[in-house]
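Only one protein chain is missing from this complex, and each of the others stays in its spot.
Moving on to chain A:
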Amino acid sequence: MAYDVNTIFQIAGIGIIVAMIHTVLKQMGKEDWAHWVTLIGFVVVLYMIATIIDDLFQKIKSVFLFQG
C-alpha cells in the first residue's frame, strides 16, 4: 500500500503550519507575505493530492474501464 495515514497527517500538518505562519505574519503586519505563504502551502498540498488522485484514476481505469 503506497499511501496510508501518514499522507493525511502530512497534508494536515502542512495546513496547520501554514495557518500558524499566516497568523504570525499577520500579527507582524506583513499581510502580503502571509498571502504568499498560504499560496505556496496550497500549491504543495495540491501537488500531493494530484499525485493521489492520479493514482486513483489509473487504478479505476485498470479495474473498471480496461484500456480506458
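Note that contacts are C-beta pairs under 8 Å (C-beta built on N, C-alpha and C of every residue); 3 or more make two chains touch, one makes a residue touch a chain; residues count from 1.
Quick note on the criterion: contacts and distances are computed from a predicted model.
Trainee: If you had to name the missing chain as UniProt does, which of "ATP synthase subunit a", "ABC transporter ATP-binding protein", "Stage III sporulation protein AD" or "Phosphate transport system permease protein PstA" would it be?
Mentor: From the listed options "ATP synthase subunit a", "ABC transporter ATP-binding protein", "Stage III sporulation protein AD" or "Phosphate transport system permease protein PstA", the omitted chain resolves to "Stage III sporulation protein AD".
Trainee: Which residues does chain A use to touch the chain missing from this display?
Mentor: On the side of chain A, residues 1-5, 7-9, 11-12, 14-16, 18-19, 22, 38, 41-42, 45-46, 48-49, 52-53, 55-57, 59-66 touch the unshown chain.
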